[in-house]
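Right, one structure below, let's go through it.
For this view, one protein chain was removed and the others were kept in their places.
A and B are the chain letters, set down in written order, and residue numbers restart from 1 in every chain.
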Amino acid sequence: MSKSAVIGWHWPAITFNPRYTGWLASWISPLALLLAWVLVCRAQWFPEQILVSPQDVADSARDLWSSGDLQDALRVSLYRLALGFSLGSLLGIAAGALLAHSETARIYFSPTFNALRQVPTLALTPLFILIFGIGETLKIVIILKATFFPVAIATREGVRSIPRQYLEVGEAYCLSSWQQFRRIIFPATVPAVLTGIRIALGRSWMILVAVELLAADSGIGQIMEMGRQMLRIDQVMVGVFLTGLIGFSLDRSLRLLERWLLRWRHQG
Amino acid sequence: MSKQKIPLRVLKSLRGLLLPAVLLGLWEYTSHRDAAHAFAFAPLEQVYGALRELLAGGDLWVNLLGSLQRASTGLLTGAVAGIAIGLLMAFSRIALTLINPLYQGIRQVPLLGLTPLISLWLGNGEPSKLFIIALAAFYPMVLNTYEGLRQVDLRYREVGQAYGFGRVLLFRRVLLPAALPSLLTGLQQAVPFAWLAAIGGELIFNAGAGLGNLMMSAELGARMDVIVVCAISITLLGIGMSQLLSLASSRLLRWQHIR
Partner (left out) sequence: MVARRLCAGLVEKMREEKMHTGFIRQLLLACVLLLAFPSVLFAAAEPQEIRIAVVAMGAGGKQVFVGTPQLVSQDPVLKAELDKRHIKLTWVPVATSAVASEVNEDFASHNIDFAYYGDLPSVILNASGISTRLVAPGNLGSNVYLVVPPNSTAHSIQDLKGKRIALNRGRPWEVTFGKLLAANGLSFSDFKVVNLNPQAGASALAAGSVDAFFTLSDAYTLSDKGVGKIIWSTKQAPNDWKMRAELWGSQDFVSKYPDLTQLLVTADIRAVHWISQQQNRDAYLQDQARFGYPESVIRRDADNENVSWKDYWSPLYSPAIGSHYQAVVQHARSTGLIRNNVDVNNLILPQFVAAGVKDLGLGTYWN
């Protein structure tokens, strides 16, 4: 087999699709890492408070599950994320499209948009609490803010970078506005928008945990914070794994969605 | 001709300030409603007073520069690492298979959640703060670099091959320009993330010079006016950096934009 077959000009867009072997192969590195972890713990290179063993983490997870804490926390965190993220994404797409499309909107809203985007949410928490109280609304609003801006920006950039030729083709074919949108603008911007959404997801997760640390009455963030306070690093790790796992699954779903939406790209 | 244009242009640029002015007015009104509101919405005159106080004492500059320096170092490290890994993942299937799962998994863990681990393994000082900033910049850069290279239309590549481009030339002439928008988008996302991570890191980890630290000591004395000054400074600096980047990317992508 030639070298290029291994490290060559592969276009992952074509070759990297979830065939069975592909999916299986993606487990190699996580498992290798797990193995390394187990071995290092066995060899006791680090004291157990610094590097907790997988066994401790598993035990901790089991305890949290059986006491019901884990399920409650998951339910609460996911609910907040779902609501805040979906609202933020929808608003973001709308705003981004508006900003890209309409000169007037850009003039009036751009400065405020750019300013608010950079305002550190966590610094203005007292303000938010005063306006929204300390209940679920506060947390959802904060996640909404965190999601809104990345999605809006990605949408705006996506719409703005549609190659001129595409639109000219549309005009040449005398397509109506709606057809132009459906056949040219939408498919051309979907990749950028989806990338933006995926970034926003990571952002929202981070803000979610931050919020749950500040007003830590419930949620995954609270489990991690309390774990830290009690120096129960195994509990912190449970939270780390869980958030990683959930985020990974969500990301996967987004990828599948993207693949489905872009299937026309792979033809021809 | 030009004399007529100037007032019009000035007026036009002022239109963008309409919304902010309205919001500021709302703020000032709210801050005078009662003690509770004054607690959270520091009256603008107090904010101005705090600004003068901080400038006079030199506190603002020292902390501002501290934050900027930290953020830039972290951003550079993270961006370079991100581009490198993104390139690797785009061109090597083995690298992709190995790195992608780990990247996707770890990326989803909120940085604040990793604080205890970072604190245990890297201590509570500068290295931890820089690590968090670099990590914050790393994630979007990897993603956008990889996606940018991946999304380059197959036809462009075929055109390049039709022209008989070798690998390096293909990269320089076809892939890089086509992926550049994504790279710049990645950078545009990495910069605010890195900036906020810098402030966040200063809030979480130990003391040093930084706007986050200034905010923390203001919180002790419930100096909301100082906090607002910090928040505004953070915002302005963030905007400044984004604007610079925006300008740069507009110039680089001039050939592509249609409006």
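Simple rule for what comes next: a residue touches a chain if its C-beta (ideal position, glycine included) is under 8 Å from a C-beta of that chain, and two chains touch if they have at least 3 such contacts.
None of the values given here were measured: they were computed from a predicted structure.
Chemist: If you put the missing chain back into the full complex, which of the shown chains would it touch?
Modeler: A, B
Chemist: Please pick, from B:Ser31, B:Asn63, B:Thr77 or B:Thr185, the residue that touches the omitted chain in the full complex.
Modeler: Looking across B:Ser31, B:Asn63, B:Thr77 or B:Thr185, the contact with the absent chain belongs to B:Asn63.
Chemist: Of the residues listed, B:Ser72, B:Ser119, B:Gln151 or B:Ser246, which one is in contact with the missing chain?
Modeler: B:Ser119
Chemist: For the chain left off this view, which of B:Met216, B:Ile232 or B:Leu245 is in contact with it?
Modeler: The missing chain is touched by B:Met216.
Chemist: What residue numbers in chain B mark contact with the hidden partner chain?
Modeler: Chain B touches the chain not shown through residues 35-36, 38-40, 58-59, 62-63, 66, 116, 119-121, 123-124, 203-210, 213-214, 216-222.
Chemist: Just the residue numbers, please: which parts of chain A touch the chain that's not shown?
Modeler: Contacting residues on chain A, toward the hidden partner: 47-50, 125-127, 129-130, 133-135, 213-217, 222, 225-226, 228-232.
Note that only the chains that are shown with their structure count from here on.
Chemist: How far is the middle of chain A from the middle of chain B, if each middle is the mean of its Cα atoms, in Å?
Modeler: Centre separation, chain A to chain B: 17 Å.
Chemist: Mind listing the chain B positions that touch chain A in their complex?
Modeler: 12, 15-20, 23, 36-37, 39-41, 89-94, 96-102, 104-117, 120-121, 139-140, 143-144, 147, 150-151, 154, 157, 167, 170, 181-182, 185, 188-189, 192-193, 195-196, 199-200, 203, 215, 224, 227, 230-231, 234-235, 238-239, 242-243, 253, 256-259
Chemist: Flag every residue of chain A that touches chain B in the complex, lowest number first.
Modeler: The touching residues are 6-7, 9-16, 22, 25-30, 33, 49-50, 107-112, 114-115, 117-120, 122-124, 126-127, 129-130, 150, 153-154, 157, 160-164, 167, 191-192, 195, 198-199, 201-203, 205-210, 213, 221, 224, 227-228, 233, 236-237, 239-240, 243-248, 250-252.
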